[in-house]
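Below is one structure. I have some questions about it.
Missing here is one protein chain; the remaining ones are kept as they sit in the complex.
Right, chain A next:
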């Protein structure tokens, strides 16, 4: 996708004081998956928490609160599972900023970057370490979240298998029960929700922080797909990747 840099790199002229170029980073499926994940995690959390501890009074004739909550939860779960599948596919078939090596560090450079970025987040560095795509620490944390998402999907369908009970779902999840009690499956499914919430807090915070500090349009990029990268940095990155 290196051709994309030149074709999409639009010099913005004089007003661009930092000599930045506009670079297409997040392709459409990545952005769509991102926002679908945001939406589905929100609905999954709201309905899922109700399914754990019903917090709405329903004493009028015709109320169907739990039924609706479960329906939305299961519907969102399918949407979420599709998003995760799409993103995992894009790990291998997307552009280089969402390739799997942006999440799991494969080079020494990337691995050292984790600690470099960590020093910035822990106030041991004045300026953020800039990366065109994900920084190595962010990438690794997203990888962790994807893994937890897979656990959520697996435990969720295992719980769902209790009611579905079709032959294929029995074959897929029947072996789980003797190994781990369904109650612990439910507990894992519930507790990981809080990890998502914690991730949500820190994700917003770090995204806003780096966006302000780097002035790279990071926050906007998840809507538009474009980031603004200093030309020198982009040239260096392109050279290094060739």
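In the analysis below, a residue touches a chain if its C-beta (ideal position, glycine included) is under 8 Å from a C-beta of that chain, and two chains touch if they have at least 3 such contacts; residues count from 1.
Just so we're on the same page, contacts and distances are computed from a predicted model.
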> One chain is missing here; what is its name in UniProt, given the choices "Hydrogenase small subunit", "FMN reductase", "Branched-chain amino acid transport system ATP-binding protein" or "TctA family transporter"?
Replying inline: "Hydrogenase small subunit"
>> Looking at the full complex, which residue from A:64, A:89 or A:223 touches the chain that isn't shown here?
In response: A:64
> Which of these, A:147, A:198 or A:219, touches the one chain of the complex that we don't see?
Replying inline: A:198
> If the hidden chain were put back, which of A:106, A:119, A:162 or A:224 would touch it?
Replying inline: A:162
>> To test your reading of the contact rule: which positions on chain A touch the chain that is missing from view?
In response: 14, 16-19, 52-54, 56-59, 63-67, 69-70, 121, 123, 126-127, 162-163, 165, 174-175, 177-178, 181-184, 186-187, 190-191, 193-194, 197-198, 201-202, 205, 209
